[in-house]
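One chain of protein is taken out of this complex; the other chains stay put.
Showing chain A:
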Amino acid sequence: MSEIILKIENLSKQYRLGTVGTGTLSHDLNRWWHKVRGKEDPFLKIGDVNNRATKGTSEYVWALKDINIEVKKGEVLGIIGKNGAGKSTLLKILSKVTGPTTGSIKSRGRIASLLEVGTGFHPELTGRENIFLNGAILGMTKTEINAKYDEIVEFSGCERYIDTPVKRYSSGMRVRLAFAVAAFLEPDILVIDEVLAVGDAEFQKKAIGKMQDISKGEGRTVLFVSHNMDAILKLTTRAIVLENGKVVFTGSTDEAVKNYISLKNSIKINKNWDAINEAPGNLFARLKKISVLNNANIPNYDFDVSEDIFILIDYWDFNIENKNTAIIQVFNEYDVLLFSSNEFNSPIWETIHNGNKAVIKTKCKIPSNFLTEGKYSVLVAIGNYNPNRIHIKIENALTFSVRDNFIEGVETVKKNIGGNWPGIIRPLLKWEITKEI
């Protein structure tokens, strides 16, 4: 069973940013002229790594660059990566929606993709008609659909509505019907992108179950893309991690997921910019130093729930028109913004920012017994209000983690009680108790 069913060789995909205009026409003509003379496309040599956060120098970016993957028959391969890492582009090329710029994909089986379920559903047609239309779009023949028709209807649970136009369906029913059609496809290689994020809990469970059947029971080769690490861990055995259009890790799913999470939540507790012109910022402010400190003023990552956490931001303040303020926003591991806080809460902020250029040193204290256990990421920004202007903004600039270590004799919210503690924050609140006899 070690036959290689899919082989991706040096696959790259280049995109042009910006809008289509006269510039496009001149580039096209240039490209065509090179081709006529039998020369190489001049625009293939340029192009930036695809990192959406940074400003690039070229109009062209590589959404995928030199991807090499081999997939064995019967294997369930997970593909994970951040937004914009190139996952969807890869799947689009695999499902022949768009072509690669260079490189090739060789396959020994039919590929079908569930990039988005319900493609081609026509609202005026009935459920029955849409099953046939959608099935045919996905590459099934009429006979194949006929053979599976009853199963599809049963799996969707929309029997009652099957002769009603789809426009009368609830959105959940539409998705159920669409997924049901797709689930009964029988290609050699199935490409799945985030379809599990739909439907109610019951249906999601059903969908995951069906996926497992497809991949395990029926020995189908599956490429599975998801942000849902849980689903990836459940369904796949091998995974690749994409970052900025490149494969950064290939191996067992366990290792890949760990790699991916550390990629996202690497430890960032201290950063200095010594050279003023290389520091992030503009004419009004430049960042000098940021760090996460403990009580002893030492950069630290692991905190106990009973410890104070200090966020330090030092910056060059060149703003003589308006009063700058440092801003922090703290996100938890599910990317929920917990709170934001500003330097201007300091009582001496008004007097400090007196219109002179200076190096401002700020330190914000996140009190003990306030955050719950977990990993946190801090967005750091410098700006001014009225008029509102952001001079510097760095997402995920600092990270730290909070744990409850049950230190003896220290007051905590949870005391020594075991188990999970509900809530996204864990503030220690004052309780007043009286007793009447």
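As a convention for this text, contacts are C-beta pairs under 8 Å (C-beta built on N, C-alpha and C of every residue); 3 or more make two chains touch, one makes a residue touch a chain; residues count from 1.
The working rule: contacts and distances are computed from a predicted model.
Write down which listed name, "Transport permease protein", "Aspartate carbamoyltransferase", "Probable glycine dehydrogenase (decarboxylating) subunit 1" or "ABC transporter", is the UniProt protein name of the chain that is not shown.
UniProt lists the chain left out of the view as "Transport permease protein".
Please pick, from A:Glu124, A:Glu202, A:Asp335 or A:Glu408, the residue that touches the omitted chain in the full complex.
Only one of A:Glu124, A:Glu202, A:Asp335 or A:Glu408 touches the chain omitted from view, namely A:Glu124.
Considering the complete complex, identify which of A:Thr141, A:Gln212, A:Asn282 or A:Ser340 is in touch with the unshown chain.
A:Thr141
Write the list of chain A residues that the hidden chain touches.
2-4, 15-16, 20, 24-25, 28, 92-110, 113, 115-116, 119-120, 122, 124-125, 129, 132-133, 136-142
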